[in-house]
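Have a look at the structure that comes next, please.
A single protein chain has been omitted from the complex, and every remaining protein chain is retained in its original position.
On to subunit A.
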Amino acid sequence: MEMNNNGAATSSAAAGGGGVSTSTSDSSSAAKRNSKKPKYSRFTQQELPACKPILTPGLVITTFTIIGIIFIPIGLVSLSASEHVVEIVDRYDEGCVPPNYSKDKLAYIQSSLTNKSCTRTLNVPKLMKSPVFIYYQLDNFYQNHRRYVKSRSDKQLRSKAYERDTKSCDPEGFVLDGPIVPCGLIAWSLFNDTYGFSVKSKMLEVNKKNIAWDSDKEHKFGSDVYPKNFQSGGLIGGAKLNSSIPLSEQEDLIVWMRTAALPTFRKLYGRIEEDLQANEQITVVIQNNYNTYSFGGKKKLVLSTTSWIGGKNDFLGIAYISVGGLCLFLAVSFILLYVIKPRPLGDPSYLSWNRSPSGHPN
């Protein structure tokens, strides 16, 4: 824009006074010429100040050493944390089938007449400080299958107003009476084994409150949404829900609805808020209702304490130690290599034209 104004000004000047006209037109043409001149700035000339770190052997060795020095302690701490976690795993899917059904487990689990309860005894190997978390673990169960994952309606779960929003829930969206709440395959296949614990014939209280994320309870599952037409169709999947309790308080459902990432997964069942002493025998009465037999999935009951890294997890510690160890190894080998074959930094004799015998790279 400025240029235009300039041009106009000079041309009018040229028209006005004859004598000056040449000089002004000269300057205007010069200005016009210079208008194409790139403006200098460090940015456009690619001369911005920059730090140009280079990987000197010193830096490399230091970096590797530091990583090693940091990682190995982290690994040790993680390992020790993992060591302190006490975990009891009991697989009960097979043991809980009466021997006469062992050939046809599916018939057993699908029949409504058979006795599903089953008693197991667990031995506490070490002192388990409260809270002791109770998990059920399913195996070969594809909660992450796309058909499964998509089969839910977050809107419906959240508010009563979207009750009929069951588009994504097929084939568990509607029954004759209206929409199913909660709809979809996930809710429909809700896990329904139950566990009762006792130590020395004293019942252990299982706290099933606050096993789900607070945000889920408060914001994702509506307090005004009540189960409706649930498990009332032709097919009964898993657990039934008490239709007088709003979804936001159905914590088992909320936990179940958080689909697991892998086909083997644990989900929180409840907490025992008492210490379990070493070598105590825990009696568990299981209502073995859930059908994993048709797809050959294992069912496990897990009791576990936690540490800061969560449950029992040796891998993290081992991985840290190995990476740290590898770094130290690299550091040492670099030192060795460097001692054996030192190269002064910035030594021009390493330039290609000094190295190749002909004197020039070709």
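Things worth noting here:
Going forward, contacts are C-beta pairs under 8 Å (C-beta built on N, C-alpha and C of every residue); 3 or more make two chains touch, one makes a residue touch a chain; residues count from 1.
Just so it is clear, contacts and distances are computed from a predicted model.
Missing chain, UniProt protein name: "Phospholipid-transporting ATPase", from among "Phospholipid-transporting ATPase", "Actin-related protein 2/3 complex subunit 5", "Cytochrome c oxidase subunit 2" or "Aminotransferase class I/classII large domain-containing protein".
Summarising the interface, subunit A meets the missing chain with residues 32-34, 36-40, 44-46, 48-57, 60, 63, 67, 71, 74, 78, 87, 131, 133, 135, 137, 141-142, 144-149, 154-155, 158, 171-172, 185, 188-189, 211, 213-216, 219-220, 235, 237-238, 258-268, 271, 291, 294-296, 304, 306-313, 315-316, 319-320, 323, 326-327, 330, 334, 337-338, 341, 343, 345-348, 350-354, 358-362.
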